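As you look at this complex, bear in mind that one protein chain is not there, while each of the others sits in place.
Let's look at chain A:
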Amino acid sequence: MDITFKNVTYIYQRNTPFAHKAIEDLSFHIPSGSFVAIIGHTGSGKSTLIQHLNGMVIPSEGEVTVGDFHLTQGKKPESMKELRSKVGVVFQYPEHQLFEETVGKDIAFGPENFGVPEDEIKRRIQEIIPAVGLPEELLERSPFDLSGGQMRRVAIAGVLAVKPDVLVLDEPTAGLDPRGQKDIMDMFYNLHKEQGLTTVLVTHSMEDAVKYADHVIIMNKGTKYMEGKPEEVFIQKDALNKVQLDVPEMVQFLNLFEAKFGKPIPFERQSIKEIAQSIQGIVKGAAPHE
């Protein structure tokens, strides 16, 4: 589903002395099927932004369009429930929301609420369990007996069981160990490709954005600060530093390399192996002082 923000402003506690503008005049367009990374330091408006995507908040000004759903002030869409079945949100630390007696029941809770027939839910669970990397024998266990990483997978399975078209991920790997982080992100990426999802990833990790996203939106103080392909945005060191962000480690290194050797290796989201080969060409090439 296409997602469009048109001059969106969101004010918390409007018309009170505590009024606070979390988003101001924000416009962007995400074509259906994209994998978009939203980056910004704490308090930049990222979380407020994603709360618009399934109608948890309605813009104070401007308009949000998700597929055929329009969200504007004073006019709630008649089919909010349908919107929420199309837009699945994996919140931060989603395992905190587990509550059922068994893993199977917890995963089924979402689709049950959206009126999915029981046998269809069963079928979906059979499909999702291996996709999120959970062994089937866990279905009858209490979710609270599982490890942190497994609990997170159960929570994610619950979102996927609704079969959303848009998947919104709010720092889905926070607190996991490196292997857990990679496994979860690879899983989302495969689902994104296989099911043709539109994926919106909120992350602090430039490395993940480089690896998975085809489009990047940098937020600062509630406004869009930069936008573009990762390889265009992530080479702008000064601009990123201004909003307390840093370029990916690979770009940092390529910059230092150029400063020392006087020869650039352009950043093209290449693999570390390819970078090693470029370096090899330069280092084994001509001596520095000829």
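Quick notes on this one:
FYI, contacts are C-beta pairs under 8 Å (C-beta built on N, C-alpha and C of every residue); 3 or more make two chains touch, one makes a residue touch a chain; residues count from 1.
Assume contacts and distances are computed from a predicted model.
From the set "Energy-coupling factor transporter ATPase", "4Fe-4S dicluster domain-containing protein", "3-isopropylmalate dehydratase large subunit" or "Cell cycle protein", the protein name that UniProt assigns to the chain left out of the figure is "Energy-coupling factor transporter ATPase". The chain omitted from view is touched by exactly one of A:101, A:140, A:214 or A:249, namely A:249. The residue touching the chain not shown here, chosen from A:11, A:131 or A:279, is A:279. Residues of chain A in contact with the chain left out of this view: 41-43, 147-149, 174-182, 204, 244-246, 249-250, 252-253, 256-257, 260-261, 272-273, 275-277, 279-280, 282-285, 287-288.
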